[in-house]
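Note sheet for the following structure.
Missing here: one protein chain of the complex. Every other protein chain is in place.
Letters A, B and C mark the chains in the order given here, with residues in each chain numbered from 1 onward.
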Amino acid sequence: MHGYNVLRLVREGLTGHKGWQPAWRKAEPKSSYDAVIIGGGGHGMATAYYLAKIHGMTNIAVIEKGWIGGGNAGRNTTIIRSNYLYDASAAIYNHALTLWKGLSRELNYNIMMSHRGVLNLAHDEGEARQLKRRVEANRLNGVEAEWLEAKEVKAFCPPISVAADARYPVIGATLQRDGGTNRHDAVVWGYARAASEMGVDIIEQCEVTGIATEKGAVTGIETTKGHIATPKIASVTAGHTSVIANMVGVRLPIESHPLQALVSEPLKPVMPCVVMSNAVHVYMSQSSKGELVIGAGIDPYLSYTQRGSLDIIEHQMAALIELFPFVSRLRMMRQWGGIVDVCPDASPIISATEVKGFYVNGGWGTGGWKATPGSGHAMADLLANDRPNAIAAPFTLERFVTGDLVAEHGAAAVAH
Amino acid sequence: MFVITCPYCGERDLSEFAYGGEAHIARPEWREDMSDAEWAEFLFMRTNPKGILAERWMHAAGCRRFFNMLRNTATDDILAVYRIGETPPKVEARLPATPSGEAPIGSGNDAVKIIQPGEGA
Amino acid sequence: MGKQPYRAPKGGLVQRNRVIRFTFDGRSYPGHPGDTLASALLAHGHHMVARSFKYHRPRGILAAGSEDPAGLVTIGADAKRRDPNTRVAEQELYDGLVASSQNCWPSLLTDFGAINDAFARFMPAGFYYKTFKGPPGTWTGLFEPIIRAAAGMGRAPEPGDPDRYEAINRHCDVLVVGGGPAGLMAALAAGRSGARVILVEETARLGGSALARDPDRLAFDGTQPAQWVADIEKELATMPEVTVLPRTCAFGYYANNFVGLWEKVSDHLPEDKRLGHLPRQRLWRVRAREVVLATGALERPLVFHENDRPGVMLAGAVRTFLHRYGVMAGRRPAIFTNNDSGWVAAFDLARAGAEIAAIIDVRREMSPQHLAEAARLGIPIHASSTVVATAGYRRIRQVEVRPLHEDGTVGQGGSKIACDVLAVSGGWAPNVALFSQSRGKLAWDGELAAFRPGLSWQRERSAGAANGTFALADALAEGARAGVEAAAAAGFASGDVTVPEVEGAEPGQGRIKVMAELPSHLPAHRRRAWIDLQDDVTAKDLRLAVQEGYSAVEHAKRYTTTGMGTDQGKVVNLNAFAFLAAERGEDPVKVGTTTFRQPYKPVTFAALAGQHMGPHFLPRRTTPMHAWHRRHGAVFEPVGEWLRPRAYPREEEDFFAAVQREARTARSACGVLDASTLGKIDVKGPNAREFLNRVYTNAWMKLAPGMCRYGLMLGEDGMVMDDGVTACLADDHFHMTTTTGGAARVLAKLEDYLQTEWPELKVYLTSVTEQWAVASICGPKSPELVGEILDDFDPDPEKFPFMAWREATMAGIPVRVFRISFTGETSYEINIPATYGRWMWRTILEKGQKHGIAPYGTEAMHLLRAEKGFIIVGQDTDGTVTPHDLRMSWIVKKSGDFIGKRSLFRSDTARTDRRQLVGILTEDPELVLEEGSHIVARRNEPAPPVPMLGHVTSSYYSPNVGRSIALALVESGGTRIGDRLFATRGGLPTVPVRVTETDFLSLKENRQLPQAPREALNG
Partner (left out) sequence: MADETGGAPERRMPLFRRQAIEGAPGTLRLEELAFAAKFILRLDPQAGGEAFGAATGLDLPPAPLMSVVNGERAVLWLGPDEFLVLAPEGEAAGLADAVASGLKDVHHQFTEVSDYYTCIAVEGPKARKALMKLTTLDLHPRAFSVGTVAGSNFAQAQGWLWLEHEAEGAARFRLYVRWSMAEYLWGTLAEAGREWGLPEQEPVTGEPMLTESVTSRKA
């Protein structure tokens, strides 16, 4: 792999940057692969990378209908944390957090992993109770978390308003110091580059239009670039998970909703950390480039249009101003939407299905970005070994039948 | 923000309505021998189509009636509204040409951006 | 500084007879009403007003409107009214305006950040992905703070915005966006039909591009443009159904013809003239039957080496500054163009007295009329030539021109031409942002080398330059037609409009020669040809992006950040797309565009929030007793939309002491709680019992009139969702109560089942929550008190048993009295029509005084019920708890269906080792566990993950039990009664606890509780 480092940058700078190679090969599909991953988002790329790196499966392809990273990977607010309530969630999200920490180096691609800290606000006693329960569960699960009283919240994040007569006063917050944000596109590109280097074919602008099966087992996929034979298919398509699953008649408990986000004009640093509030339904951080990155809850209806309604944004702005009065005069520079795949228990699905060779990774809903490396890691293992590892086991489809849900509504928070 | 035609009150703004999820999922009568899987199908499993979806809405701020609506989730085109108990009307929709319906030059809505060669203007 | 050296001797729509003053970077300047900050600065020869994002290069003013990517400053003297990133070309001048430069230190002219420019070659697109990758933590700890401090543009204001904002809804038949010639005609035509019309114009006045023309050389039916516009405006003003909104930008085109408009009501007024009764800005939420998009066209710059100097301006902008604002951008302008529109700008400038340094045209063939006119005006022409370099720091002072060969190479020789402004024109492109937002599909127009509206999606049509119709007469006609058609489509027969005769029409841009990057003698990597002036993206960066595989338009955008600034690439994006197409050797249609997203230009957050701020942010639902609570020192808590008193601390008493006192009083004497917020639903109909049977887990067939029953309501997933007491009013008539927070949800759910699942059931539901004010009186003295306040009422608990209810009167007012209790104490819930609530409450407290009554808040209520082991849904349950988990199997009937029943039989839900609700007693009776503490099996926590048995849901110091008590959900809790377990304490040593039953009062009565020493009660 062509190394990325300062020295090289200087050398290239002196010679006109002519030596840089494509970050990943623009592959055309071969007639068959040992496994095919549908979806070139963060999770799909991570799955491919770990399949190649850990399980030595390099005769594989990632099939992406558009450009890699153009789905939710390219439109999420990049909040990273692992302070989930249940053991199963703590395990996967914390595993992801551990991987995030070393990822820039591992991929030799700076993903700008910023551990600026994530505050989850409590505005009433009920929330405080839930959050404290979560902090304690986190501690016992080895997840970094602490409780801050309102005064400490203010000290940690000075721009926040902790007025006592606010409609929803801030009465405290959980803080995960090693939570934060990162550069979403870089993650996809970094994984792609590393996977491609190991021989993984990344095939863009190739839509999967059908799945071929024989005797209840997959044999290949139909794509806009032709048929590709493969015994193993992983659908890692986030908002489109149901669309893919419907191709093989696999029923899923997933619904696709619009989730919007927006950015302000770029500003000099004002927000030291990530702040999320469930009660007033808003969250905000500041990107390295300077925009305030702001999100809210999903639009209530199903939609695949990647756009939502303005009233969600209007409410979100009112809430944001209540929480951060300094923002009132700032301006919204761009708003956009993604399609999030929501599961009834706000936890993901990493599972084999009744169709042999068809695996599903989805249902991450509003909060799967933070899990990207952990999800890819577990999914690769499932694909390679055809059985869920300890981390993936609680997230199989079986739980919707037995009722053994991983109900993370509280921890999944507004949007993650 | 949609304009939804409440079958009772007429055209109103989306903000007056509450979403009720996929329609025509009948609650199975209690049976001793109903399997967990059968019950899970009712409780959780959804078609979630990209295309025509029959869904329920309630006119929450208005007449408080539930009703059904056909909407193309690929475009958000509202195709029909009808009352609870009525069968869905036949409708035409601008359905996606491929399962995702999205042009290869982009993802999501990018498909709608530019007229491609061969596409009628 | 009295003079305005670059003010043209005449012309412009500014009020020359009035002088107003503004300051820029601390210096005071004069200007005129009608100026923008840009025109006023240019009148003083100030081109350099800003610094770019990355390299901190000097930035001037490229465009004359909100599309300007470069001229950004901070407005406002007061930090609370600071508006960073304000475009000088958009900001109207007012007396006393204070502007300052941003993203530079220590000053605009001497900016240390400019050192970046010296290292630019080491900082190409995406350089940060390739470096700064130290061990974990180095990004956050080391590089990030440096990068972040360098990034960003303006500084955020301080909190305390003094301004007001509001949102308004409007429905209309025809919304016309854009007040240029096409829009004016559309509005006129539609207006005459009688349709409801809204015409919005982003700038301060109507007229659009007509105001950018020499008024002596353009006439509509013989009148000058400004007059013609004024006449139309006058006519529109006479039409009652037409609303004209200047200073209003249509920023977002959403589904179903919902268009967001952003009106700047008072941003153009001196601060002391901002009218208190009007908001600063308004959000208009318009629902239009039909929309006419007449948003004009935008000119794009040319991409060549060193094209980013202050003084490099769009030719159209130069014209606008001249004719609309009466400002000469330069005295010796050079023109650089690839189409005819640069020429007319040159002629205008020449006629206004400028000395044209040169017209440099990349084309070989040019319009003979233009050549003749140039000759007549004595303008030097450089045909088939290109600018290969520029010079000047604060302002351009020279261009180097070389011949351009057919094969796209540049020749030797050429000349250096002195100039003080370079007017560039890369051709015009229809302003399709809103069209694209509406989901319309763009079509590539090879002749314009630009996109134009192709396939409409919504009920909208484009007209004029926005539709690629650049010739003025055609634009007028198209605008009129669009107005007529839109009105007709909305059901209004057309009024007739005659399109005015235009004199002095211009031929348009002619044949345009597009070159993605103009050739140069320099090798590619030495060229610095800016594409995005704000974010510092050069052609080289885009080339690198393609080289490295980020060649998809969306990848290139994200890798280089082109078009991601505050201007969203309005005038520069097309150059980026064209460059990518050229680099990839592909058709522009194949390359595509990035997504046009809302907003068209940045919109203030507060305008989006409208009036929903401060006291109007969200409702504070309050009960009839609210004012009393406030007067009596209540501390409140939000419960859903409600505000409820949590406790009533007396002077010298802290919250905890108050809660202890209230709880003690409630059991030792008499307490009263405002329970008005409980949800109440009147249930009536022949099938009401059957209905209750299906929605609650227990049986309802036998409940007699006059009696009440407690019920648990589940979701279909089997999990407890709500609870409450329902009273039987008559055989077919019930009064149901729900939790405060659950009321709306429960009613909606019940209606859902009635309307969609069980339409055969004859049951009607009506919410009566606020019909009744409710006082819940409890304690040993409560019977006496209730007897006193009700008329002829025997409260004797023997005769009026627990779970009965009676009608009664209180001073003649009919009330309903329920013998139900959430505290385990003798209790009476009196429901009185809400208008009497305040009186009832005061009466109770007055009459209760001699019984030692105290009002108690929600916190004491929670404590009291916990003493009795009663659950609170949402506190002791969390959506994962079944009735069996609560060890309330007694409430689950065996036969018959009910909501959620089947779920209780799923293999996981039926497990017997699930977490179950139990009492928890710390061995140390003084120690109160934290809610959210976890229960573990062993005293010493092993290394994580520590196996958790459960968690504490409720925990209090109980004054009545005389020790701490807690409820917890514990694995197999029901089988662990009496066991010793441990509770975690956030890392402190765990404490031993006992698992008990949940009714602590009974445990106490049966002497099964260790007591705390007396003095603890006073703590």
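General remarks:
Here is the rule we use: contacts are C-beta pairs under 8 Å (C-beta built on N, C-alpha and C of every residue); 3 or more make two chains touch, one makes a residue touch a chain.
None of the values given here were measured: they were computed from a predicted structure.
Here the chain not displayed is in touch, across the complete complex, with A, B, C. Looking at A:60, A:80 or A:162, the residue that reaches the missing chain in the full complex is A:162.
Of the options C:10, C:234 or C:277, the residue whose C-beta touches the omitted chain is C:277. Within the whole complex, the absent chain has one touching residue among C:273, C:376 or C:620, and that is C:620. The chain not shown here is touched by just one of C:263, C:859 or C:876, and that residue is C:859.
Among A:12, A:64 or A:125, only A:125 touches the chain that is left out of the view.
Contact residues of subunit B toward the unshown chain are 8-10, 12-13, 15-16, 59-65. Residues of subunit A that touch the chain left out of the display are 122, 125, 128-129, 132, 147, 149-151, 162, 164-167, 169-172.
Seen across the whole complex, the unshown chain contacts subunit C at 164, 166-171, 196, 276-278, 285, 287, 611-612, 614-616, 618-624, 626-627, 630, 634-638, 641-643, 646, 655-656, 677, 682, 684-686, 762, 764-772, 787-792, 810-813, 833-836, 838-839, 842-843, 846-847, 859, 927-932, 955-957, 985.
We adopt the following convention: only the chains that are shown with their structure count from here on.
Look at where the CA atoms of subunit B average out and do the same for subunit C: the two points lie 26 Å apart. Multi-chain contact residues of subunit C, defined as those touching 2 or more other chains: 254-255, 258, 552, 554, 595, 717, 903, 906-907. Residues of subunit B found to touch two or more other chains are 1-2, 18, 36, 40, 43, 75-76, 105-106, 108-110. Contact residues of subunit B toward subunit C in the complex are 1-3, 13, 18, 20, 26-30, 34, 36, 39-40, 42-43, 56, 58, 60, 64-66, 75-76, 78, 84-85, 105-106, 108-110, 112-117, 121.
Across the complex, subunit A meets subunit B through its residues 65-67, 70-71, 74, 204-210, 224, 240, 242-244, 246-247, 251-256, 300-307, 309-311, 338-339, 344, 400-403. The touching residues of subunit C, when paired with subunit B in their complex, are 254-256, 258, 287, 436, 439-444, 451, 454-455, 457, 552-554, 587, 589-593, 595, 716-717, 748, 751-752, 755-757, 759, 896-897, 901-903, 905-907.
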